[in-house]
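Let me give you the structure first, and then I'll get to my questions.
All protein chains of the complex are present and in place, except for one that has been dropped.
Chain lettering (A and B) follows the sequence in which the chains are written, and residue indices restart at 1 in each chain.
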Amino acid sequence: MARRRFLQRPSAVGGLVVVVGFVAVAALAPLVAPDDPSATSWSLIRKAPSLLHWMGTDENGRDVLSRVIWGARASLLAGVVSVLIAGGVGVPAGVLAGFAGGRTDAVLSRVVDAMLACPFLILAIALAAFLGPSLQNAMIAIGVTAAPIFMRVARAATLDVAASDYVEAARAVGNPSWRVALRHVVPNIAPPVLVHATLAIAMAIIAEASLSFLGLGQQPPAPSWGSMLNAAQRFLTQAPWLAVFPGAAIFLAVLAFNLVGDGLRDALDPRDGGRS
Amino acid sequence: MRRLLTAAAFCLLAGSAAAQGTPSGTLHIALREDADMLDPTLARTYVGRIVFAGLCDKLFDIDQKLAIVPQLAAGYEWSDPKTLVVHLRPNVQFQDGEAMDATAVKYSIDRHMTMQGSFRRPEISTLDHVEIVDPLTVRLVLKSPSSPFLSQLTDRAGMIVAPKAAETAGKDFALHPVCAGPFKFVERVPQDRIVLERFPEYWDAENIHFDRVIYQPMADTSVRLANLQAGSVDLVEQIVPSDVAAVKRDSRLKLAISNALGYYGITNNVGNGARAETPFGRDKRVRQAFELAIDRTALVQVVYNGMFLPTRQAVPPDSPFYVPQDQPPPRDVARAKALLQQAGATLPVAVDLLTPNSPDVRQAAEVIQSMAAEAGFDVHINTMEFASSLDTAQNGNFQAYLLAWSGRADADGNLYSFLYTGQAQNYSHYSDKTVDALLDQSRAVADVGQRRDLYAKMDAQADQDLPIIYLWTPKNIVGMTAKLQGFRPVPDGMIRLQGLAMAK
Partner (left out) sequence: MRGSLGGRVAQIVPTLLLVTVLVFLLQHLMPGDPASIMAGEEQDPQLIAQIRAELWLDRPLPVQYLHWLGNVLRGNLGYSWRMREPIAHLVAEKLPVTLQLSAMAFCIAVAIGVPTGVIAAVRRNSAWDYLATGVGLAGLSTPNFWLGIMLILLVSVDLGWLPPSGYVPLSEDWRQSLATTIMPAFVLGNAIAAVLMRHTRSAMLTSLDQDFVRTARAKGLSEGRVILRHALRAALVPVVTLGALELGTLLSGAVLTEQVFSIPGFGKLIVDAVFNRDYPVVQGVVLVTATLYVCLNLAADVLYVLINPRLRGA
């Protein structure tokens, strides 16, 4: 039922195709990329796109196309891993708050309020800078900062489910709380969490690109779209192609995840029309 | 628009004024970043020193050939190798009207030595105490003979602050500094501008041809260039090499290029904690191989359009302490590989290169990484903001550190603290008796030629051990409107306002 609803939306299917394409390119980067993304050539500094180098070469004479392809790895990895971290922290906390209620809920909710009060990117930048710049730390920083929203989503969904008849019935029979939570609540909050996770990947890809753009993400010579844009900014007038392609890649990947997320929401969770 | 009109208006005025000798108009200077505290005792940044050049005169200054010339001092003599007698310029006033005399000089130097958080104390640590001889003479008594001591007084340690103002303001002196320089402090809007206004009672007032100076931090290189081209700033303290062509193309602009005092190099961890316990830290042949893997000329060509100077020394060629015969070895990958084999290193040799997070330095690190790979090194670049990279280096959490030093007028300021056993900036924890002895001897000797020979001997030893692989000498590339006249390019990169004037 849900699958059919998803497949009926051309935009969602298109998004899914692009996502699969990016995943394939990232996974097969060694086979797909025409060149070694780190191979420098002092005679090919900042050459414009040509038949030999479709997207031109960068400030160290490296092939931009190959770097965009390898950059997909860093971006997708960062998107998925940081969302896993955020979900891994946020969802259990949300279920706990929603299910236990009372003081636990109040405390957890205030902590989440406090974290959400600090602007997302500012918190992520501060965390990433203080942990030290690396892709791994960028993922942790994004994951931690994104966790509170997961907590809210999971908590709201848990409250919904916990009020349902079968959960009350399971409780009435005398099942211990943890069991009811695991057997009945968790499976039922999956749809909204999944929808949010897909949209969160889109946001995490932008966040990783932003951190890398500030020099806080992927370290050289390994490419990431954000760090390529960082390097490109120095040569905006002399070599504009350096800025165009990595940015277009981010845009496409993020757009695709957003389309898939929207499609999933309409298919799984048709009540909520808007996006917040 | 209004700014352009006023600019045009004051150009006209400045033209006629320069002819008559009365100062007028405003000079807009773009800086690469914002200055830190405007207190000569507490300040740390390079750009802060540029602002001080307008605000605070020093006992001594350096000229274009790096010779020491008197500024607030009228002259000096060494009455013995440990005693420096400084004669002060008469009739000099601070910007609040207080007299600049021996008491003020003693006050300022004592302040540098004792104030909490002073960054000057390590610079003048050889000083024992200051004596007032008469109102225009002070005697500086050192703990031990030190030929480089005088050159410290050409920088912030030689700046004299107004005692009454400093005493009243205490730690807040930086918010409204009072000195004896050509311009007095008006206001500061952090990250936006620092405004100074001509001090009419300045002792050298006839060489000052502007009413106001406004320093504006512009971190982005293209912003600096765009503002210079648009005429909204008159002088840009640093133009990056990739923008040099654009300035040269513009007939309304001109450049003044000089070698800087400092260097860029790779500081290698040879004894600073556990990270030194690697073939790279333990065996000098591995470091020699690393040096031979680097093509300095190509490196400078790729990153700086060939504008900077490949070097193997801590001092620029302009320095009297430069050793002409000590030239960088040409790249030799075969010999590098042979050296690695002799050292019995397992390939690839991993090297962790700590790199401050500025785009050009990061690019240089990537070039080094690529060059070293061909000789059998696997360089891992670890970028970090500058402040924390220093902290990391201090704690020994690195193998190699791509570090720049802004440089001091005397070679001692580029060498002693970096190479002498146990010194503060010796991140490498290099320790060699010969090098220590030669550095000490050079401090005790006054003759420049003799000191250079001692440094040449020291270089020979350090080139073998390679605690630091010197890579290139940067340049001060100052861009300005073609109408600006009288700019003196001094290697320290400071912008001296004396003599600067706007022509028609």
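Keep this in mind: a contact is a pair of C-beta atoms (placed from the backbone, for glycine too) under 8 Å apart; a residue touches a chain by one contact, two chains touch by 3 or more.
A quick note: this is a predicted structure, and the numbers were derived from the prediction, not measured.
A.B. asks: For the chain that's been dropped from view, list the shown partners it touches.
C.D. replies: Checking the complete complex, the chain left out touches A, B.
A.B. asks: Which residue, A:V23, A:L131 or A:L268, contacts the hidden chain when the whole complex is considered?
C.D. replies: A:L131
A.B. asks: Per the definition of touch given earlier, which of A:D63, A:D105 or A:D262 contacts the omitted chain?
C.D. replies: Counting the whole complex, the residue in contact with the absent chain is A:D262.
A.B. asks: Could you tell me which of B:L175, B:A205 or B:L347 touches the chain that is not displayed?
C.D. replies: Selected residue, touching the omitted chain: B:L175.
A.B. asks: Touch as defined at the start, partner being the missing chain; which of B:D192, B:E206 or B:D378 qualifies?
C.D. replies: Final answer for the missing-chain contact: B:D192.
A.B. asks: In the whole complex, not just what's shown, which of B:Q93, B:Q425 or B:Q461 touches the removed chain?
C.D. replies: Answering carefully, the residue with contact to the hidden chain is B:Q425.
A.B. asks: For subunit A, which residues reach the chain that was dropped from this view?
C.D. replies: 11, 110-111, 113-115, 117-123, 125-127, 129-132, 202, 206, 209-210, 213-214, 229, 232-233, 236-237, 240, 243-244, 247, 250-251, 254-255, 258-259, 262, 273-276
A.B. asks: In the whole complex, what residues of subunit B lie against the chain that is missing from view?
C.D. replies: Contact residues on subunit B toward the absent chain are 1-3, 34-37, 39, 42, 44, 116-119, 121-123, 171-172, 174-175, 189-192, 218-220, 222-223, 226-227, 230, 357, 385-388, 390-392, 394-395, 417, 424-425.
In this section, only the chains that are shown with their structure count from here on.
A.B. asks: State the interface residues of subunit B toward subunit A in the complex, per the touch definition above.
C.D. replies: Residues 221-222, 242, 298, 301-302, 357, 359-360, 362-363, 365-367, 369-370, 380-385, 388 of subunit B touch subunit A in their complex.
A.B. asks: Which bits of subunit A are touching subunit B when the two form their complex?
C.D. replies: For subunit A paired with subunit B, touching residues are 38-40, 42, 45, 59-61, 129, 132-133, 215, 219-221, 230-231, 233-238.
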